[in-house]
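One protein chain omitted, others in place.
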Amino acid sequence: MNMTPQRSSVRQYFHNMINGITSMYEGMSITLASCFFRAQTIQYPDVDVSSHETLIKDYKGNLRGIPENYRGMLDVDMATCTACLICMRACPIDCIIITNVKCDKETFLGSTGKKAIKTRAATRFDIDMGKCMFCGLCSLPCPTGAIFHTKEFDATPDNLEALVQKYVTPEEAERLEKRAVEIAEEAQIAKAAKAAKAAEKAKQEAEAAEKAKPEAKANDPKTTEES
Amino acid sequence: MGKQLRTEVMTINMGPQHPSTHGVIRFIIKTDGEIVHECEPDVGYLHRSIEKIGELMTWQGFVPFTDRVDYLASMNANWAYCTAVESMIGTVVPRRAEFLRVMVGELNRISSHLIAIGATSMDLGGFTPFIQLLREREYINDLLEMACGARLTYNYMCIGGVLYDVPANWNEKVAEFLTHFELAMEQMNRLISYNRIFINRMANVAPVSREQAIGYNLVGPNLRGSGVQFDLRKNHPYSVYPELEFDIPYGQGREGQVGDSYDRYYVRLEEIRESIKIIRQCIKMIPEGDIQAKVKNSIKPPKGVFHSKTETPRGETGYLIESNEKTSAYRIKIRTGSFTAMSIIPELAPGLFIADLIALIGSLDVVAPELDR
Partner (left out) sequence: MLIETMTSLGVPELLAQFIYAVLIAFLCVNFIAIYAGVVSVVERRVAAKMQSRVGPNRVGPQGALQWLADGIKLILKEDLIPNGADKFLFKLAPFLMASGVAGAFIVLPWGPSSVIGADLNVGLLYLISVTALVAIATLMAAWASNNKWSLLGGMRAAAMIVSYEIPVAMGLLPAIMIAGSLQVSVLMDAQGWAPWDWIVFNNPFAMLGFLLFVTGSVAESNRTPFDLTEAESELVAGYATEYSGFRFAVFTLAEFANTWVVGAVGAAIFLGAGHAPPILSSLPGIEVVIFVGKTMFMVLILMWFRWTLPRFRIDQMMDFSWKYMLPLSLIAFFGQAIYFLGTWDQPGIQIVVSHLMVLAFLGLLFLFLNRVMINFKHQAVVVNSPQTELAYLEKIGKIKPKVVESDVATEEAP
């Protein structure tokens, strides 16, 4: 099952010899030609790889830099984040953890160009880069473009805790929670005031209706006197 | 000859760590010094429970995991899963998305075959062709990086289309690459495929007959190397393959018997040429339009068992998905070409030299991640 055919004819013998020499000749010429071809290696970090233009002077356009939609490390722009939790639900491995509270209403333009209304703010936005597999399923559905991939790939921290990127500082979180409590209280007060006002209005209407009924009965004599 | 000399057969371990098994595969070989008497593969060293993970992920969230089932042909693996789910929920993929899928799928087929050819050559001692072919593969990775942002685990396809649109100059770049690549590949071909030493090492090594190939359920280039003209892209066409013109290469016993290692190797080489043809046609035919069909955010397919099969570089990848109308599957079963290729090795190994066993594993193109999932 494994033997090369030993057709012991003289033709096969000479064919083998000639074939061996010619194929070796061709092979050696190819490797000698390869010697004169430019090396493919990009000697990072001696070379700036951020774009095609920076590489072009070293490698004459043979190699590319990092393209525009490269999926590098994640970054979040908290100013445009509306804490809608879409990225948290889209992540397959649950490496994004967001908790949100109510906040003052804002409208602004997201980086995708669409109008966005912000009614909630995040008090905790943690991305565990140790788990992240850079699949891009979080950045695509974001309505404002707050979470996006940067072009950074060289981001090794020196301790394990630094792998979890926290985008909301504790002070900011405290401030937002206090504000959220205040908003809740204000909402409470406003609701109570509204309810009281509505009750009062209803009472007034009821009184007015009551007043109107006996007045309507004694309408003719009274109205003639008053007018 | 007189009394037989008492010889002993030694059991050696071509262990999980070995420079030439492509990944972590273990073989327990019984040999008498040079000839292999018995060879038993021991798989499972790279098992990562991907099928079990499929029961916990949402339908779209599982796509990055299919990347890792076979990371050398990640686009085709994505595609196999996405066609399965699309047939379950009955989505029609827009035409531009179909053409983009074919283009990146064929580019990935080329790069996967480049690794297969290069690794075979490296196992046999020719180190240069492997690295030169890897240089070509870097250009393909650049093209795919422009399209989707990653170089190995692409996560490009989604249920209903593709996730990112390609830049405006992508078609020109692909055409330029193909012009360069054809010449460079023919050159590497002349370096290895017609080399007398290489032919002597691969020809007539472990021939697989038609009946054996069909009986052991080989797929892909392994099956076509034995002379069976069967390719899912022609026999059970999917996507836009019916509109594209290409041939199916099959083993013809170029340098030895039909179905030996050289035939399987040569079929892969020819498939690269056919893929170049397909990509050129796609560049001409690709229309403008949507890249994604409108699919609900949380998909809930109907109850039942569904099956789909596509032609990945290592053969036919089948997905059997059972759904319970939930947001994640009830059971996903992936059937890959490398698994059955492993099953034929104990049948073919007796009688081979150890060096031939290496050539056989290389010609069957077994990769460990696809084997163990």
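By written order: A and B. Residues from 1 in each chain.
Going forward, contacts are C-beta pairs under 8 Å (C-beta built on N, C-alpha and C of every residue); 3 or more make two chains touch, one makes a residue touch a chain.
It should be emphasised that the depicted structure is a prediction, and the values quoted were computed from it without experimental measurement.
Touch with the chain that is not drawn comes from one residue among B:56, B:92 or B:131, which is B:131. The residue touching the chain not shown here, chosen from B:44, B:167, B:215 or B:346, is B:167.
Only one residue in the set B:195, B:226 or B:338 touches the chain that does not appear here, and it is B:195.
If you put the missing chain back, the residues of subunit A touching it would be 4, 13, 16-17, 24-41, 43, 52, 61-64, 107-109, 111-113, 115.
Seen across the whole complex, the unshown chain contacts subunit B at 10, 12, 18-20, 33-34, 121-128, 131-132, 135, 139, 142, 167-169, 172-173, 176-177, 179-180, 183-184, 186-187, 191-192, 195, 197-198, 200-201, 353-356, 358.
Just so it is clear, only the chains that are shown with their structure count from here on.
Note: centroid distance subunit A to subunit B, computed from Cα atoms, is 33 Å.
Residue ranges on subunit B touching subunit A, taken from their complex, read 57-58, 60-65, 128, 132, 135, 138, 142, 145-146, 148-150, 153, 155, 163-164, 167, 187-188, 190-192, 194-197, 200, 203-207, 256, 348, 351-353, 356.
Looking at the complex, you find that subunit A touches subunit B at residues 1-5, 16, 19-20, 23-24, 26-27, 30-31, 34, 40, 63-64, 67-71, 90-92, 133-137, 140, 149.
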